[in-house]
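One protein chain omitted, others in place.
So that you can tell them apart, the chains are marked A and B in the order they are listed, and the count of residues begins at 1 in each.
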Amino acid sequence: MSDAPLAPVPGLARRVLHQPGAVLGGGLFAVIVLAVLIGPLLWPIAPEFIDVAARNQGPNLAHPFGTDQLGRDTFARVLWGGRISLAVGLSAMAVALLLGTLVGLLAGVFRWLDGPLMRLTDVFLALPLLPLLLVMVLLFRDSLSGVFGPEGGIFILIVLAIGGTSWMNTARIVRGDTLALREREFVLAARAAGCRPVALMLRHILPNVLSPILVSGALGLSTAIVTESALSFLGLGFPPDFPTWGRLLSDAVIYLADYPARAICPGLAISLTVLSVTYLGDGLRDAMDPRLH
Amino acid sequence: MLSYTIRRLAFAVPTLLVISLLIFLLLELAPGDPMAQVPLTVPPEVKAQMREALGLGEPVHLRYWKWLVQMVWVEPLVLVDHLFGTDFSEGKLRILSWQHRGPVMDVVVQRLPQTLWVVGTAYVVGILIALPIGIWSAYRRASIFDQAGTFVTVVGYSVPPFFTGPLLILVFAVQLGWFPAIYDTTHRVTDWQGFTVQLKQMVLPVMVLSLQTTAQIARYMRAAVLDNLGQDYVRTARAKGLSEATVLGVHVLRNSMIPVVTVIALGMPAIFGGAIITEQIFSINGIGAQLIGAIKAPDMPTVHTITFLFAVLIVLTNLAADLLYGWLDPRIRYE
Partner (left out) sequence: MRYPGFVLAAVLTSVMGLPAQAERGAQGQVNIIYWQAPSILNPYLSGGTKDLEAASLILEPLARYDETGSMVPWLAERIPTVENGDVSEDLTSIIWTLQEGLSWSDGTPVTAQDVKFTWDYCTAPGGGCAQAEKYSGIEAIDILDPRRVKLHFDGPMPFPYSAFIGAQSPILQKAQFADCLGPRAPECTAQNFAPVGTGPFVVEEFRPNDVITYTANPEYRDPAKPAFARVLFKGGGDATSAARAVLETGEFDYAWNLQLAPDVLSNMESAGRGRVVSAFGTLVERIVINLTDPARGLGPARSTRAHPHPFLSDAAVRQALSLAIDRALLVELGYGTAGRVTCNVLPAPAIYASDANDACKRQDIPRAKALLDMAGWIDSNGDGVRDKDGVALSLLFQTSTNAVRQDFQALIKQWWSQIGVETELRNIDASVFFGSDPGSPDTFQKFYADVQMYARNFDGTDPAAYLANWQCDKTPTPENQWQGSNISRYCSEAYDALIAQMQQTADISARAAIARAMNDRLMQEFILLPLVDRGRVAAHANSLGGVRLNVWDSELWNIADWHRKDL
């Protein structure tokens, strides 16, 4: 049995472009990003503008996604909310993936690090999330907003809060796979050939644990988007008039029976984003798998 | 393997002590006041007296020590007494909740059945659905089944339970009237009729919860099987003339289980811990609801005790996962 190392090879971009799933996912993702970046500039209604006379409307020409209980335009809010949700979701996912992959690889490759790092993972899994977040806010909100300004501070705090409390699954999965890979022939061969541990980790092991990492990335993105809204209920997130997808969705749930469009629009936005990232990840994985070519 | 297990178990004791101390300090540091839910009509002086009566005046280290003794000594004695009818724990003070002033462990024991029924069933159902979906999606990569499977699992995972719960209630409880929207925790299964009632009230929460489990595990399963299908040993097995079912069901499955076992083990403590949002939507009042209620109260002894039990489970299931790795792939050795 001779597993060939999976390694980024020249022409990766070309191969990705040959994966229909990746093209579809990437295209969809690009459309969503463009919409939330440019959309708010083009759409004339401000997301926080209240027009009480126009409240509780279903989708119509003036308000394609309808309006909420105060008469705010849901379309404008979904566009605006996407900026925050995507920024928070992607950054938090990146933090969690980086942390998780690093901890998992280190624990898997270096035996002496395995015990301490995995016990650290146990600690993080065991700490109750809510009090942890409340303490983070208490300790860091003021100092972070002092350094990065109120909004920048909140953004960094939220990203660190979500990323810093959701890396553990990735870490354990990556470590589990690494433990198995460590004993495979190609790794043993590389080691025998004098490959240094760090190079071994990055060149031989990382590419082979990429597919679970990509899966946890896509799942982590949707968790991060939804968790952001949970934070703002605790008073940890952005101010209450700041629309985000998670918040729009949870605010709309009580109106689900009467005005379903209000919940479906932000829900669909989250689902499509996660779906596009999933397809992109699957395509990326396939493009990097030499056996499929 | 045995000596490794023993070493890990021995090491679990200081780990858990550290975790319990960290949880305690975290709760101590977190902003919150057990009097937050007392109405504003109760004057501040009275609230101060009430706080005093909860023992909040005592120094931090004393309170931690008291909890630790109660947790590792008094509560096990109570269990022994309960099992063997002895009275070792007579006159010893148990861990009392700040909310209901009763022993925390009694409530945990009271909540376990409804938590296990609902969350446990959902977990098992979720895994049972997820594994075939994941395997078949990978085996028939890019087929209609794979596309549909990916679509459904990803959409299912990305809509949070706080949305799917009310949606299902609206459709199945309000419009169709098939299932109840509120879980009756006093219901006891004594006959077939009672069993169907129990099944009916479990359907909606189990659906909400298993959707999440299914989606997550199916995605990891698919990725792992895909990684293995291209391996040389699969070609060798096929060349030996083994049937596809054997190749897939025995060789590939076993080798693909490592990440899935990790994910399943990570989710196991949650069976005990309950599902906070889903429990709240259906008023199941399991351990998840108990924990979130205690966090919001805040009821420190309850939060500390439940999260500590949770930590014990996390340490044990992760150990179990590590042992399973060795069984799934004998090349993995621990020394």
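Everything that follows uses one rule, which is that contacts are C-beta pairs under 8 Å (C-beta built on N, C-alpha and C of every residue); 3 or more make two chains touch, one makes a residue touch a chain.
All of these numbers come straight from a predicted model, not from anything done at the bench.
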* **Chains still shown that are in contact with the chain withheld from the display** => A, B
* Among A:G152, A:P197 or A:P239, choose the residue that contacts the chain missing from this document, as touch is defined above. => A:P239
* Structure fact -> Touch with the missing chain holds, among B:L40, B:I144 or B:A239, for B:L40
* To do: Considering the whole complex rather than only what is displayed, give the residues of chain A touching the chain that is not shown.
  => 48-50, 52, 55-56, 69-70, 72, 134, 138, 142, 232-235, 239-241, 251, 254-255, 257-258
* Over the whole complex, note the residues of chain B touching the chain we left out. => 29, 31-54, 93, 96-97, 99-103, 107, 110-111, 166, 169, 173-174, 177, 180-182, 184-186, 280-285, 289-290, 293, 295-298
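The working rule: only the chains that are shown with their structure count from here on.
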* Between chain A and chain B, what is the separation of their C-alpha centroids in Å? -> 23
* Structure fact -> In their shared complex, chain A is touched by residues of chain B numbered 11, 15, 18-19, 22-23, 26-27, 29-32, 142, 150-151, 154-155, 157-160, 162-163, 166-167, 170, 174, 215-216, 219-220, 223-224, 226-227, 230-233, 236, 258-259, 261-263, 265-266, 269, 291-292, 295, 298, 303, 307, 310-311, 314-315, 318, 321, 325, 329, 331-333
* Could you pull out which chain A residues touch chain B in their complex? => 1-3, 21, 115, 118-119, 121-123, 125-128, 130-132, 134-135, 138, 168-169, 172-173, 176-177, 179-180, 182-184, 208, 211-212, 214-215, 218-219, 222, 225-226, 246, 249-250, 253-254, 256-257, 263, 267, 270-271, 273-275, 278-279, 282, 285, 289, 291-292
